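The other protein chains are all here in position, but one chain of the complex has been omitted.
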Amino acid sequence: MDIVIGKGKIARRAYGIDEIALVPGNCTLDPSLAQTNWTIGGIERNIPIIASAMDGVVDVKMAVLLSELGAIGVLNLEGIQTRYEDPYPILDRIVSVGTSKFVGLMQELYAKPIDPELIKKRIIDIKAKGSIAAVSLTPAGASQYGQIVAEAGADLLFVQATVVSTDHFSPKSINSLDLSRFCQEMPMPVILGNCVTYEVALNLMKAGAASILVGIGPGAACTSRGVLGVGVPQATAIADCAAARDEYYQKTGDYIPVIADGGVITGGDICKCVACGADAVMIGSPIARSIEAPGRGYHWGMATPSPVLPRGTRINVGSTGTIKEILTGPARLDDGTHNLLGALKTSMGTLGAKNIKDMQQVEVVIAPSLLTEGKVYQKAQQLGMGK
Amino acid sequence: MDIVIGKGKIARRAYGIDEIALVPGNCTLDPSLAQTNWTIGGIERNIPIIASAMDGVVDVKMAVLLSELGAIGVLNLEGIQTRYEDPYPILDRIVSVGTSKFVGLMQELYAKPIDPELIKKRIIDIKAKGSIAAVSLTPAGASQYGQIVAEAGADLLFVQATVVSTDHFSPKSINSLDLSRFCQEMPMPVILGNCVTYEVALNLMKAGAASILVGIGPGAACTSRGVLGVGVPQATAIADCAAARDEYYQKTGDYIPVIADGGVITGGDICKCVACGADAVMIGSPIARSIEAPGRGYHWGMATPSPVLPRGTRINVGSTGTIKEILTGPARLDDGTHNLLGALKTSMGTLGAKNIKDMQQVEVVIAPSLLTEGKVYQKAQQLGMGK
Amino acid sequence: MDIVIGKGKIARRAYGIDEIALVPGNCTLDPSLAQTNWTIGGIERNIPIIASAMDGVVDVKMAVLLSELGAIGVLNLEGIQTRYEDPYPILDRIVSVGTSKFVGLMQELYAKPIDPELIKKRIIDIKAKGSIAAVSLTPAGASQYGQIVAEAGADLLFVQATVVSTDHFSPKSINSLDLSRFCQEMPMPVILGNCVTYEVALNLMKAGAASILVGIGPGAACTSRGVLGVGVPQATAIADCAAARDEYYQKTGDYIPVIADGGVITGGDICKCVACGADAVMIGSPIARSIEAPGRGYHWGMATPSPVLPRGTRINVGSTGTIKEILTGPARLDDGTHNLLGALKTSMGTLGAKNIKDMQQVEVVIAPSLLTEGKVYQKAQQLGMGK
Partner (left out) sequence: MDIVIGKGKIARRAYGIDEIALVPGNCTLDPSLAQTNWTIGGIERNIPIIASAMDGVVDVKMAVLLSELGAIGVLNLEGIQTRYEDPYPILDRIVSVGTSKFVGLMQELYAKPIDPELIKKRIIDIKAKGSIAAVSLTPAGASQYGQIVAEAGADLLFVQATVVSTDHFSPKSINSLDLSRFCQEMPMPVILGNCVTYEVALNLMKAGAASILVGIGPGAACTSRGVLGVGVPQATAIADCAAARDEYYQKTGDYIPVIADGGVITGGDICKCVACGADAVMIGSPIARSIEAPGRGYHWGMATPSPVLPRGTRINVGSTGTIKEILTGPARLDDGTHNLLGALKTSMGTLGAKNIKDMQQVEVVIAPSLLTEGKVYQKAQQLGMGK
């Protein structure tokens, strides 16, 4: 299984979700019988979908809507929402600036300091609607604002960076976050990520993660692989981290759900993530396409406003339907981006999977979606290119 | 042969027809000596091609034309033809609506209930011309309208869904179809599908299928793989199901032909399906391109009008020739989409295959049609892009 | 090495020249020291390049020019040149007709019968200039016109079809050509093709071929793979047939050169064909791009005018330089399509190959030229697409 790249350099072949497909088994199921519920940090949800902590994806209103629909929306506590009392004029500027000035504007807008009072206010506003207050901080932010988030009564805290580890070296001047102690001290469940390997996944679970986020580099608005060369194709990353989850569960009896984060565009992508072993998915662009999304049809990555090394592109994803249509239908589009829950249930029915645990066991084939000449021709025609 | 996607997740590599090519052997044959006849449900045909039960592909007129040419056209009994006395104004609307309103219109038009009288009328109209009345129902439709179809005297009944199995779970409120009993009770041969695996193919044969349809996800107007993540590349699916057919034949003496359904665009695709083990192919878009097709140059999938989860895109395939030119030539195009029978016979001659059984045994190579830079450049030039 | 496509269907992986690259060895050579001469049917040539017997590529004038430059041009004796006394008005029509009417016009123009007197005249005209008269017939044509060609004094006769075999079945009404007897009876060397396998290559050599043509389906103006599903990627086909040549040489002492036919666009392609084992290449489109080519910037396949199953597309390849610039430089383009001999010599120098036999032994790597996102972007920019 080891592949020799060159003398002394061995590598393993990793697989992306674009390279796999799911194989129907011997029985099928009426989609209405497919159970999609899952539990994170003691909270049960009917929809195994979490909206990413991105400024174009989740604001207070979206968090409330998602909570009511049976899903979860995570609010980014280090973005526009906690730097500006009224974030909407800022979002207007982000959305309307030209491509050439976008990065500079983002760097300027995100230079404004975070206001701890706004952290509290946003959490309280979500709680006031009876919704699940799921929020996100970077490790550095967690170190600084963790206490405030705890006091404001957040239900779930996502501590998230491109790559996290339990073994982080930093200059003495920087107060590095001890993930293990942090998980212990916080009153609410803490979700940690992102990671892509069996070992790190296991380490994060041992550190006390209520769930882990799996995925480095696969997402549309993220360019980790281009900028940093870093990434593991998602099918392999999910399967490896799911193996860590199962191992940890066998040893401790604690089931730490695995959330596949990044690269999901269609309902089929969700199905394939679960089939590789995920308990739920975190998605950005599919939610950014909802009419209610704060990005108003635009989507951009969390590393975009970095003052020295911006990563991630602003993409015009368009507004194609309501968040309800996108999550639970009825679909108004036929390309797999609407009624994501319906797609999951239909796929489970097709595959004979009664619940998420069944779905994690379905047969997978390697089925590269290689672009053939014919497909390029067809696609070019659909795009209105050529004659 | 098993590939490790990640710890504990094993997959098999499956192959599509785009990834294979056929190898000339030691002898060749004049194409006029190639015999392409085959038998389905006791009916012998000279052309191993069946037109898909899609509203843009087959109407009564097309079913008659195809029957006269030596092929078969299957009429969809749950589409426009059985919901509207005069389907042509409806087809006009489908074809002329803009892309953005297409899905909504389809959902509206297909909400009209099926009229059992129209089921009878369409079958009788085909029979009145002395043609083969081959019709199609979903399993749910078969349960409801099977008796009417039998009374109307249909020759062949296709019971078809994206995925079927002999072991289907449904809520007690739904009257689930027992495929085995249904095949036994119906007076005409029943064709079942679709399936993609050896086990399900064998189960459907044991249930009494007169033929099975193989293919999930490969077709141009179908987006099962995108929406549901489900699919098996067609070369592998055909080979596996053909092995089930051969196994079943050895044990029972009953030869249940395998029909490859989906993803066929050119004559070469048909040749490759047969070389993988198919007895015949079911095709949609190549027929939709005929001047006589009810879709008038448009083609769309059967799952498109789903009220909650539409799948399948409407594609402008154009009208490029008569159905006769497309099936038996002479060809007016040089791209492999005209004279499909001629292409099959010429290919068989080239490969030295005297009949369909010989053709199923020809040598195959894995020959990925990877897109190279040069080919994209060339294709772009042919499309008139660039300078 | 055998790959399982599905139960009971085994295939071998074949490689195309786009998938390989050549590896520099431990020594290098000044290009002026690289010897590119080769011998076919007792005739020695300095340039291992043969222009295809296609109506847009070779006419009498081009055959003479190529012969003078040290190469060979093969005249198609079943095309425009032998059906029309003055072929140039006909070529004008082929070149100026619109795409939609192209196939129909070709079918009409090639319906005119071949005039045996013109066969003689073309051969005599080439001989009159002191040039090598290399001509081409199909097996059926060889049966009918072989004697005339012999009488007219052709130097080399190519008997060529998409696929030939020594074991051909045809109806009794058709007078099938016995290749073995034909080679024996003809006074000039007979070159046979095309083939792609070790066994057929060996059979053709045993039948008396002075050289064999290798290649089915790889060329730009040929669509055998799309229309018929037939083809073997060229690197594998050449290597297999070269092995037959070496085997035959060891047993008989006769060295039957292998000509790689099809799919060559650049000098690099020629180098790779030789590195896989070819002694020479037959090329169409690179010659069609010369100012002197009868196709005046257009190129089309030999199967295009088939009355029932036309195959092969007319491509606007443009006129980019003189035939001298294209074959022996100096190059006016930097994309590898000019100075093909210079490219071969430079490549041989780079690889330390002193002659063609050395070049057949250079190290090869599998190096798929997969299209990456970056390359598509770049290519799109070069084409002037986008911003």
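Observations, loosely collected:
Letters A, B and C mark the chains in the order given here, with residues in each chain numbered from 1 onward.
One rule holds for everything that comes next: a contact is a pair of C-beta atoms (placed from the backbone, for glycine too) under 8 Å apart; a residue touches a chain by one contact, two chains touch by 3 or more.
From a predicted model like this one, the values you see are computed outputs, not experimental measurements.
For the chain left out of this panel, the touching residue among C:Gly70, C:Pro116 or C:Gly329 is C:Gly329.
Summary of contacts with the chain left out: across A:Cys27, A:Leu118, A:Ile291 or A:Ile315, the touching residue is A:Ile315. Although one chain is not displayed, its contacts with chain C can still be listed: residues 1, 13, 15, 20-30, 32-33, 198, 235-240, 242-244, 246, 266-272, 275-277, 329-336, 339, 342-343, 346-347, 350-352, 363-367, 369-374, 376-378, 380-382, 385-387.
Considering the complete assembly, chain A touches the hidden chain via residues 3-9, 11-14, 16, 18-19, 103-104, 107, 162-171, 174, 176, 195-197, 199-200, 203, 216-217, 220, 223, 225-233, 236, 265, 304, 306-313, 315-316, 368-371, 375-376, 379, 382-385.
In the analysis below, only the chains that are shown with their structure count from here on.
Once the centre of each chain is set as its mean CA position, chain B and chain C turn out to be 38 Å apart.
Chain A and chain C have CA centres that are 54 Å apart. Multi-chain contact residues of chain A (touching two or more other chains): 371.
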